[in-house]
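Mind looking over this structure? Questions follow.
The complex appears here without one of its protein chains, the remainder shown in place.
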Amino acid sequence: MRPEESQVKLAQIFRFHKRETAPARESVRAVSALMTACHNLLSERGEVSGMRLAGEILASYQTLDKTGRDLFFNRLVKEFSPDPEEVGSAGDAYRKDPSPENLVRLQRAVEPPRQELFRRLNVAPGGTRGLVQMRGHLLASRSDSAQAPIAADLGHLLASWFNRGFLVLQKIDWHTSATVLEKLIQYEAVHQIHGWRDLRRRLEADRRCYAFFHPALPEEPIIFVEAALTQGMSDKVQLLLDPDSPVAPAESADCALFYSITNCQEGLNGIPMGSFLIKQVAEDLGKEFPRIRRFATLSPIPGLRAWLQSNVEPELLAKLEVPGWLDDSKLREELEERMVPLCAYYLLRAKRGKEPLDPVARFHLRNGARLERINWLGDTSSAGLKRSAGLTVNYLYRLSDLERNHELYTRDYAVAASREIEALVKRAGSLAEPMIH
Amino acid sequence: MRPEESQVKLAQIFRFHKRETAPARESVRAVSALMTACHNLLSERGEVSGMRLAGEILASYQTLDKTGRDLFFNRLVKEFSPDPEEVGSAGDAYRKDPSPENLVRLQRAVEPPRQELFRRLNVAPGGTRGLVQMRGHLLASRSDSAQAPIAADLGHLLASWFNRGFLVLQKIDWHTSATVLEKLIQYEAVHQIHGWRDLRRRLEADRRCYAFFHPALPEEPIIFVEAALTQGMSDKVQLLLDPDSPVAPAESADCALFYSITNCQEGLNGIPMGSFLIKQVAEDLGKEFPRIRRFATLSPIPGLRAWLQSNVEPELLAKLEVPGWLDDSKLREELEERMVPLCAYYLLRAKRGKEPLDPVARFHLRNGARLERINWLGDTSSAGLKRSAGLTVNYLYRLSDLERNHELYTRDYAVAASREIEALVKRAGSLAEPMIH
Amino acid sequence: MRPEESQVKLAQIFRFHKRETAPARESVRAVSALMTACHNLLSERGEVSGMRLAGEILASYQTLDKTGRDLFFNRLVKEFSPDPEEVGSAGDAYRKDPSPENLVRLQRAVEPPRQELFRRLNVAPGGTRGLVQMRGHLLASRSDSAQAPIAADLGHLLASWFNRGFLVLQKIDWHTSATVLEKLIQYEAVHQIHGWRDLRRRLEADRRCYAFFHPALPEEPIIFVEAALTQGMSDKVQLLLDPDSPVAPAESADCALFYSITNCQEGLNGIPMGSFLIKQVAEDLGKEFPRIRRFATLSPIPGLRAWLQSNVEPELLAKLEVPGWLDDSKLREELEERMVPLCAYYLLRAKRGKEPLDPVARFHLRNGARLERINWLGDTSSAGLKRSAGLTVNYLYRLSDLERNHELYTRDYAVAASREIEALVKRAGSLAEPMIH
Partner (left out) sequence: MRPEESQVKLAQIFRFHKRETAPARESVRAVSALMTACHNLLSERGEVSGMRLAGEILASYQTLDKTGRDLFFNRLVKEFSPDPEEVGSAGDAYRKDPSPENLVRLQRAVEPPRQELFRRLNVAPGGTRGLVQMRGHLLASRSDSAQAPIAADLGHLLASWFNRGFLVLQKIDWHTSATVLEKLIQYEAVHQIHGWRDLRRRLEADRRCYAFFHPALPEEPIIFVEAALTQGMSDKVQLLLDPDSPVAPAESADCALFYSITNCQEGLNGIPMGSFLIKQVAEDLGKEFPRIRRFATLSPIPGLRAWLQSNVEPELLAKLEVPGWLDDSKLREELEERMVPLCAYYLLRAKRGKEPLDPVARFHLRNGARLERINWLGDTSSAGLKRSAGLTVNYLYRLSDLERNHELYTRDYAVAASREIEALVKRAGSLAEPMIH
């Protein structure tokens, strides 16, 4: 089949494929055409017509449904994996003589051909975006462990391409394009943005929003952080989020409070960027506002409620379900007395391996931040009650301590915490025997 | 030693190192400090202080002279190479059970740790530029084959980062910044640019210049091509280059003639970009000027003179040295009669392996272009006489034929040439017996 | 009083003034300080400290309420008007000897000093915006005819500054900043934009929005027009405005329909820009979409309902108030039969002086457009029913006829109309005797 023919066919197949809801048979045909195109792209011919061919492959991939994608990924595993024979004999050669030449031969042998396939797909306009999306699909359907190697290959490639050195920090405000702003509304994962009015309040003079962008993905935020410039370290997130709150002059702030950080691209999960973002923004804000002395977060404790469920007496949690308890000051105080120490205990003692069980704690502690304060009723939204039993926590980013804290954490899993929190844990411990199962 | 101390020390050492002409002993000390910093960057600590540390390492690298760099590269080979033990046992495990997990283990084992080192160096501001420069140094000192693996590693990384999908095409004209324009003057490798007046003529309305840029290297052209918009396919490069030639209206052109293409970054040698550039520019010009029907080059034949030296009778070449031969019409005709067929013969028959001996021919033929015409006295500059015996050649880029030509070339090494040139080769052949040694 | 003192005082006064609701006495004091500052700005001293002083004056002006502004404007009239003495004697001198020198003297004499005052105010950052706003205030309080000369002076200046040559056309779409987009929502005067979702639909692929901007007013639209790219010339505006309507491919359109044009700055009323905007956009769209053959408006007839009120029998209009008449096909047809000819009659025969009574008709006819078609139930929104009795009209912009139509209109007040509409007018005329009072 000559190239022109194959292309016409490809187009016909996909058009057909698109119109009808894809029955298995159609998927098979579509994926077959797609695989042929992939093989062509990797061949000599691909060198000249690469850009066009890559564009067609990515466009065709878009038309696939879940079934089609699974078929496609499985064939990628089968047809674009390293050749075990060659790997074996290259390994032998290296073992006999560990020369640079033999190492290079072995490296070539173990690199799956799909790595090069992905690199060539990237030359299409919008190619990078397509590959990020592809990895997003792979990570979403975790069930199929046979596809894990492809996700890993793509992850390897994307980690290299989304290296901090290629990311561009941009301030986001009301002068930013609606295209970008709309995506913030859509992506925000910690405290949902309720429409444009809510968004606007988050971009006023006493708020800041920064995002990393990648030059190959214009107008597509990769990760963004929202901060409030405040007097004192806030404890209640509802006050920060209130779209009707008055705007304070930024110059009078002495604290920058990060209250939300969101990874926007599922396909880039696991590629570390949040730590770079927070530190960069803290540095930049420190220069812009020399009066700011404290950088801290106001964070959820997403694993707390689940942990409580299996570790404390049900009677306690039942109280959190009593209608109107938030308005019952006695009940509130009673709960505060118990919940705050429990939260401290959870954050410092509950572990997954040697690290804290709480994912947000793991992130900030690994960055070198310090567990500073636990805030009772810091987030009374239904989401906040559900995940964190209404509590929030401040992690303190003292720039001069980050490196030491990080080192102690990564070496010994030592958690930096304020005395106040240490004391709470002891209290929780003394109360704990009968309480913590 | 605490990090702050180490840093102060590092700075002292390098300052010292910089001031004095580096004696071997100083180089050793400087490189030792540098290697410690590299190990730190790869350690846990590097995660938090990476940007600063990477910046320091690259700055320190800048202070090294050739001796220092060789020391550094040799230690990189020694200390950041794969562990043969681990490679061996991972190879065994894979051989026993070629599972995805074992493949991933083997892949990790064979990837030299310096790959990750380079990735972390890239996070520094200007990091990419530093790594490109480093590879430039490595390629320049080819003598030392022990350093080849590092060059290869960097090459692998840079090829991935300078993927076509990340390159940005920009038109360069008199509105471009002086920073960029100055670099064109400095980099131009085919037909030297003699100052700003010469450059200005090359950017007038009937000329075009385009370059690829990379977002991480602002104002730094990666590769650029110069074109003339002409009526008919020019044969004489001096006419095109004359800074006093009148500017023609671009709209009346029927031909776009690429007369120069230059790779600007030694450190990116071997990473294919020229083919993408020419094709993209041809497409863009075709859209802007629908009257343009022909895209061709006016190219040097850089290997011709050397090949003639060892393949034809010295008496012939001696005539090229006769003072004033260019003004002697009889001598000129006599030479033309012999040189043109010889040039055709050289381009079509002289081989390196299965490919043409001439590097420019290899480049354009592999791109799918066709050898179209040989021009006697197409370049009478001293450089042109020295490298190409005064000849030039037009390669024709017929967009509709590129793919087929490329395929025939890469499969069978078949060279696409005009009938005229085929005929010349035959003539050269019949004359050749006594002449070509 | 030394300048520094005066300034401190100024600040104190205004601060005071701001806090309390301004009693008449406070206003007097505030305006006195303001006038002193204005005199200073016009004096020699103003030359050096002009930028600062102008900024302070404009900031102080912002703090004035209606009472304060009236005081201020009245004093501007009194203290910054031409000197009748000097005007008189310069007039005499010119009459005696109409030399260039005497003309220049007379010109200087008749130019009110406030012109120069306004020019000097303009040097403040944001100065132009402040002056536009000031004229806005003046036009809004039309009652006070004593202030008319200031409005005229400002109008003269702004007409010169907002000359077409200084206006920049910009396409507005979803990539535009939220700051600008928000202003469209706020300013739109013809068909209200109901929030961001509605706006977004108006910026999709089959819609276009363009605005004039002025370099001194960044992110501030001066006038904007909205167009729909359609197949055929639409008659019903609700279809165009429906935020849920499917997006059509722009390439298939054969008509560009201007359905809204809005002046954003009250302070620039009377300065002609709409005509330039429509023609420029029509030209640009014509180049981008060669398939578009017709440029037309879908316009309201804002004066129709009021005219009907005083010119036709009340029984007819009463039917427009019958609940549910829009769903009563018989009633609808009955009304159509009467209303469409009446509308044609109104547009062609109802006059203000020699021009049509309808302001929208005046605008488009003066531009050289042609009255093309009257659409029954073209706008069934409550606003559409209230102002235009549910009718819309298409004005056709045939670029080749604009100049001739415009000339006939401005010379003879001849209205270009389609035969269809001419016929309708005749029918209205024959029906008219008993009907039109």
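By written order: A, B and C. Residues from 1 in each chain.
Here is the rule we use: a residue touches a chain if its C-beta (ideal position, glycine included) is under 8 Å from a C-beta of that chain, and two chains touch if they have at least 3 such contacts.
Keep in mind it's a predicted model, so treat the numbers as computed, not measured.
Enquirer: If the full complex is used, which shown chains touch the chain that is missing here?
Expert: Displayed chains contacted by the hidden chain, ordered by label: B, C.
Enquirer: Would you indicate which residue among C:128, C:375 or C:388 is in contact with the undisplayed chain?
Expert: Spelled out, the listed residue whose C-beta touches the missing chain is C:128.
Enquirer: If I consider the whole complex, including the chain that's not displayed, which of C:66, C:164, C:386 or C:426 touches that chain?
Expert: With C:66, C:164, C:386 or C:426 as choices, the missing chain is touched by C:164.
Enquirer: Across the whole complex, list the residues on chain B that are touched by the chain not included here.
Expert: Counting only chain B, the missing chain is touched by 174-179, 181-182, 195-196, 200, 219.
Enquirer: Pick out the residues on chain C that sit against the missing chain.
Expert: Output for chain C: 3, 44-45, 47-51, 81-82, 84, 87-88, 91-92, 94-95, 98, 100, 103-104, 106-107, 110-111, 119, 122-124, 127-128, 146, 148-149, 152, 157, 160-161, 163-166, 168, 215-216, 272, 275-276, 279, 367-368, 402-403, 406-407, 410-411.
Rule of thumb we're sticking to: only the chains that are shown with their structure count from here on.
Enquirer: Looking at mean CA positions, which chain is nearest the middle of everything shown?
Expert: Closest chain centre to the overall C-alpha centroid: A.
Enquirer: Same or different: do the copies chain A and chain C touch each other through matching residue numbers, with over half of them shared?
Expert: Result for this pair: same.
Enquirer: From the C-alpha centre of chain B to that of chain C, how far is it in Å?
Expert: Going by mean C-alpha positions, chain B sits 59 Å from chain C.
Enquirer: Please compute the C-alpha centroid of chain A, do the same for chain C, then give the distance between them in whole Å.
Expert: 49
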